[in-house]
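With one protein chain withheld, the remaining protein chains of the complex are depicted in position.
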Amino acid sequence: MSSIADTASPTVPRERVRAAKRKGQRDTRMAYLLLLPYIVLLIMFGVFPVAYAFGLSFVDTIENAFYGLANYEFVFNDFRVPTAAINVLWFVVIWVAMTMIGVATLSLMLDSVGRRTATTLRTIYFLPGAVTSSAVVVLWLFMLDPGVSPFQGLLHAAGWTYSIDVISGIGLAGVFALMAYFSASGGWIVVFGGALSSLPSEVLEAARVDGANRFQLATRIKLPMIWRSLVLMGILSFAAGLQLFVEPQLMQLAGPQSAQNDWSLNQMAFQYAFRMGDFGASAALSTMLVGTSIIIALVIVFATRFYKID
Amino acid sequence: MRILGRSALAIGLMLTAGTAVAQEVTLNVWSDPVRLTMFDLYDQTHDNVKLNVTTIDPAGLVAKIQLGMQSRSEVPDVIFMNDIGYAAQLSTRRSNYLLDLTGLVPQTTLDEFYPNANSPCYINGKLMCMRNDIAHDVVWYDKPLMESLGAAVPTTWEEYQALGDELVAKGYSLGSPMVPFQAFLVTADCDMVMPVAGKDDTVKIDLTTEKCLKPARMIDHMIAAGSLSKVGPFDPAVVELVKAGKVPLMIGPTWFGEYVIKPTYEMAPGKLAVALPLKWADQEQPLTWSWGGGVYGGWKDTAHPAEVADLITWMSSDVANQTTAVTLPAHQPSALAWGERLKADPFYASPDAFDVQVKAAEYSHPGYTSLRFSVEEAIVKIVSANIAKGVTVEASLPALQTELVNLAKLNGYTVE
Partner (left out) sequence: MADARTPPFRLNLGRFIVYAVLLFAVCFYGIPLLWLLLAGTRSQSSLFADPPFSIGNWEMFLVTWNNLTTYNNFQIVSWAANSAIYSVGGVLLSLFASIPAGYALAASEFPGRKLILVVTLIAMITPSTAVVLPIFLEMNLLGLNNSYAGMILVSGFFPFGVYLTYVYFSTSLPKGVMDSARVDGANRFELFTRIALPLARPIVALVAFFSFIGIWSNYFLAFVLLSDDKLYNLPVGLTVLISTSGALSNLPANDVPIKKPEVILAAILVILPVLLIFIVAQRFVRSGTLSGAEKG
C-alpha cells in the first residue's frame, strides 16, 4: 500500500515525496470518478432513506413532533415482540447453518466434477430462486401436504397426515428456513461457482501435483481462497435472516387458515407501518433490527480484515 | 355561407364542450377486478362524473392508502374493501381516511338493507361505509344423500352433534368447522371481542362463560369423534372427502354453493339444498356469523363528497347494477332481483334455496363488526395450532382470551 509521507526527511528527496503525494491524489481522483454514478445512487437510495428512517423513529407520526424514545417504548411494550424475537432467532440459527454448509458443500462439489455436469446441475439448483412469491405459495402448499405432495412417502413415514401435522412437526422456523433455503441457495451457488472458477489455476495445479486428493483440494486450498465470498454470504444471510419477512407473509396468500402475519419482527414492523399507519414505531423496530445486523457485520468485517487489499 | 355555418357549429360545439367539462367531476377509484364492470356501468350511466379506475390488490389496499396519506398524494376518492376489517383500520386517529357518510346517504335507502348488513360499517355510531354483499353462514346439504341415509336435517346444534355421531358410525362426516372458526364459537352469543354499545372504541372479551364453552365442547367432541375435520374446507383432504360423497351436510356461507360446492367440490346438479342456520336448544332464534362481504368507502378529504356518497350509494343499492353482482347483495330489493337467477338454476335441489338464504339474513349476528385487528388470525394462531397438537379448543380458550385482550389493547381499544 502506498503511504504518503508528509514530511521529507534528509534521506528522502523532496521530489520523491511530492511525486508520491501526487500519485495518491490521482489515485483518489480516479477512484471517485469511477465511483461517481454509484455514489449518487447510494446517497439517493442508501444514505437518505436510512437516515430518514432512523430519524423517523424518534418522531410521533400523528403530530409530527419529536417523540423521544416513545416509539421504541411502544415496540418493547408490544406483547408479541418477545415471541417474534425468539421465532426469528430460531430461524436465523437454522437458516444460516443450512446456507453456509449447504452452499459451501455443493459449490465445492460442483467445482470438482466435469464442466457440463456442473453447469446443468447448477441450473437446476438455481431455478427455484426464480419462482415468484405467489408460485412459491402454491408450491409449498402442495409440497407440504401429505395428501398431494411428491414427497408423500417421506411425510407419511414420519407419521404426518395433514399439512398442519407437517408444519407442527418441523416447526414454523424450520419450514420457513426450508422455503428460504430453497429459493436463495441457488443464487449463492452461482456466485460461488463464479468465485471458484476464477481461482488461479496454477495454484490448484500445483496442489494437485503435490498429491492433494479431491477432499484436501477442496477444504485446504479452495475453501480458504474463497473466504471473502464466504464471509459476505455469512453476513448477508445473517442480516437477511434477522429481517425475515417474505416467507411468513406469503402464507396469507394461501388463505386465512395459513396466515402468520406477526411471526417475525420484520412482519411486525410492516404491520406497524402499513396496517396501523404508525411509521414511527415501524422505523424504531427496523432501526433495532438494522442496528443488530450492523454490529455483527462490522465485527465480522473488521475481525476478518475483509476490507484489506491483498 | 358554408364557412359561416361551419364556424357557428364549431363555436357551438366549443361552448357545449366547455360547459360539459366545467361540470364534470373526476373521481379516482381503487377497485378490485371483480367490481370493475360495476364501476364502468356507473361511469356510462352518469354523464357528470368521470371515473378513473385502478385495479388494486385488495390485500395491499390499506398499505397503499397509508403510503398515500403520508405523501398526501395518490389518495383515491372511493375504494372497495373486500375485508370489512379495513373500515376500522382506515378510520383510526392515525389513519383517518374514511369519509363519514352519516347524513349523506338517505335513510330510506339504508332501511332497505337487510338487518345488521351495515353493522360492520357503523364505527362508534357513525356510518363509515356501505355494505356490498352479505355472506352469512347457512346449512348446505345433499338432499338425496341425507334422505338415503335416513337422516333428518338438524335445526339445533345439539341435533347437529348427534347427527355427526350417527354419520361417523356409517363412514360419513360433516366437513370442516373453519368457516371461519369464529362462526362456530360465537353461536351462543359468546363475548368474543364484541363492541360495547354506547362506548367508543370499547369491546367486551370474556371467553370463560358457558356461552363460549358450550360451542367449544361441541367442536371438541366432534373433532374427537371424527365428524368434523381438523383442517379447513379447502384442504385437499376435505375436498377429496366431499367429492367422494362422504359429506352429506356442511355449514358454510351463502357463497359456498356457487363458488365452492359447484366448482371445487364438484357436486352433481339437483342435489344441493339449503337449510336455515342452527340454534341452540335454549335460544329463541339462530345467531349466524358471516364470512366475508365487501364494503365501499370514500375519502374524507375528497373535493367532491356529494358525488362520492352518490357513487357509494349507487354501487351498493342500485337494483339494476346489483342484479349482475357475483354474490348475494346486502340491499334487499337488489337481492330479490339477484335471486331470480338462483331460483331458475337446476343445480339446486329445490327452488327455495335463495329464499332460505334471504330468511337466514334476519339472523345475522349484530356483533359482526369492523375491528382493527383480525380475530380469526388469533384463532388460527392459537386454536388451530393447538388442534394440530391434540389440545382441545376448550383448553385453548384462556390462551386465546389473553391474545385477544392484548391485541385489542395494542390497537387502542378499551377492554371490558
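Labels for the chains are A and B, by order of writing; each one numbers its residues from 1.
One rule holds in what follows: a contact is a pair of C-beta atoms (placed from the backbone, for glycine too) under 8 Å apart; a residue touches a chain by one contact, two chains touch by 3 or more.
Note that the structure is predicted; figures quoted are calculated from it, not measured.
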item	value
Selected residue (touches chain absent from view) among B:L27, B:I56, B:L278 or B:A335	B:I56
Among A:V75, A:V96, A:L172 or A:I235, residue touching the chain not depicted	A:I235
Which of B:E24, B:E210, B:E266 or B:D301 contacts the chain that the document leaves out	B:E266
Those residues of chain B which, in the complete complex, touch the missing chain	32-34, 54-60, 63-64, 67-68, 70-71, 73-74, 82, 135, 233-234, 236, 239-240, 243, 255, 258-260, 263-264, 266, 292, 326-327
Interface with the unshown chain - residue positions in chain A	1-2, 24, 26-28, 30-35, 37-39, 41-42, 44-50, 52-53, 56, 105-106, 109-110, 112-113, 115, 119, 121-135, 137-139, 141-143, 147-152, 182, 186-187, 190-191, 193-195, 197-202, 211, 213-215, 225-226, 228-229, 232, 235-236, 239-240, 243, 245, 252-256, 266, 269-270, 273, 279, 282-283, 286-287, 289-290, 293-294, 297-298, 301, 307, 309-310
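Definition applied: only the chains that are shown with their structure count from here on.
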item	value
For chain A paired with chain B, centre-to-centre distance based on mean C-alpha positions, whole Å	41
Complex contact set, residues of chain A against chain B	61-62, 78-80, 145, 147-148, 161-165, 167-168, 252-253, 255-261, 273-279
Chain A contact footprint on chain B (complex, rising order)	59, 62-63, 66-67, 69-70, 89, 92-95, 178, 180, 230-232, 234-237, 240, 372, 374, 376-377, 380-381, 384-385, 387-389, 406, 410-411
